[in-house]
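Have a look at this one.
In this view, the complex is presented without one of its protein chains, the others remaining in place.
For chain A:
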Amino acid sequence: MSFNPLTEKGIPLDRQIRNWRELDVEPIDPDDADPYTKCRIITMNAIEVESVFFCHHLNRFCTDRAIREQLAHSRYIEQQQQKVVNWLLPGTQSVLETTISYEQQAVDLTAWLARNEPDPYLKQSYDFGVLEDFDHLYRYANLYEIIEHRQAEKIVDGLTEVMPGRPTKWEHRHPVDNVRDPYDKDSVDPRSKLHTLTLVAAEQQVMNLYMNVGPLAMEPIARRLYQEIALIEEEHVTHYESLMDPRESWWERLVLHEYNECYLYYSFMQQEPDPKVRAIWELHLNMELEHLRLAADLMRRLDGRDPEEIVPRGIPETVVFEPNKAYLRELLNTQIDLTTLGAGYVREAHERFQRMQETIHGGQEPPSEQVIEEHRVRFGGHDYRLQTEGEHPDPRLQQRPVTARA
């Protein structure tokens, strides 16, 4: 029998609050942990952060005191879950190392979701987005070698390649061109709603991280690069969140959030090699099952609808962190030149795009180009790459030959 989050029994809410001892989790070892364990931690933190903020907004709109109290209770538990999950990250990992893990996470999560996305327009939107996070990984990896004198290979461990994607400088689009068309909540495959919600949460957390830690960097090039990429991440939040049907009710959305948390904790529990981390995924799944049951009750009561109408029948194929090298190389080969126009995708540098480019760049190379140039100057003319499967598929983006110095 397959796992059904809507019928499984979880831990009663009044037994979910944890004490200091339980909150004080032991962090993973930055040099020993599976890179994908870091990715799963980063994803689940993003999911919890989204869940908490969604619930805060719901609280601001909700007029019923009893429901507000119930939401406050489950939201407090989500806060504790976020603390436990994110506190698995070690203080000995530098912010830049965490950043590289964030980008590895964004790349392999988005690529997996794109590969498994049933809706062609949504798949195109994920394919479009992943090439940009892929490029960010390359830019930060170059910054990492400049500042910390270590190679990003130590962090991504050859699971994800590091080379240019859609060049970050071309990712600055006019804001109106970041607004996609939403799926139709009544006809879309329920898995698509979960995929989109996961990406909204993930990109929102990447945006939050960069806009908060960027100014804490000392090195001018690091400050500038975080600033530039943080702007792109906001474009991504707009891009993904506009895919969600705005006609979904608050209660419907609450159920989707809770269902998605169950789905992802359940997924990661299957894959997690670190027993201590796996125990947390399992515990949190058992908490989320109860949050889902309560959310489903609210939807039945206040919308008069059955939650089973809006979620998948039986849990979908589990989300897996795994290499997506061939998939990404195919996209690099075919989609580098895409940009957006209105809700769609085009290949030409249309007028609004060009105007935006001129405005933001102001006639100079952006930080994402400066960082590569600085790396070349310091490291014998080379940029940093990790190409485990051969040369870059796009000849224009292959390693530039080193010119002899005078």
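The rule is simple: a contact is a pair of C-beta atoms (placed from the backbone, for glycine too) under 8 Å apart; a residue touches a chain by one contact, two chains touch by 3 or more; residues count from 1.
Just so it is clear, contacts and distances are computed from a predicted model.
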item	value
UniProt protein name of the chain not shown, from "Phosphate transport system permease protein", "Xanthine dehydrogenase family protein subunit M", "Quinol oxidase subunit 4" or "Hemerythrin domain-containing protein"	"Hemerythrin domain-containing protein"
Option from A:Asn86, A:Asn116 or A:Gln151 whose C-beta touches the chain left out	A:Gln151
Footprint left on chain A by the chain that the document does not show	29-31, 91-92, 94, 147-151, 154, 218, 378-379
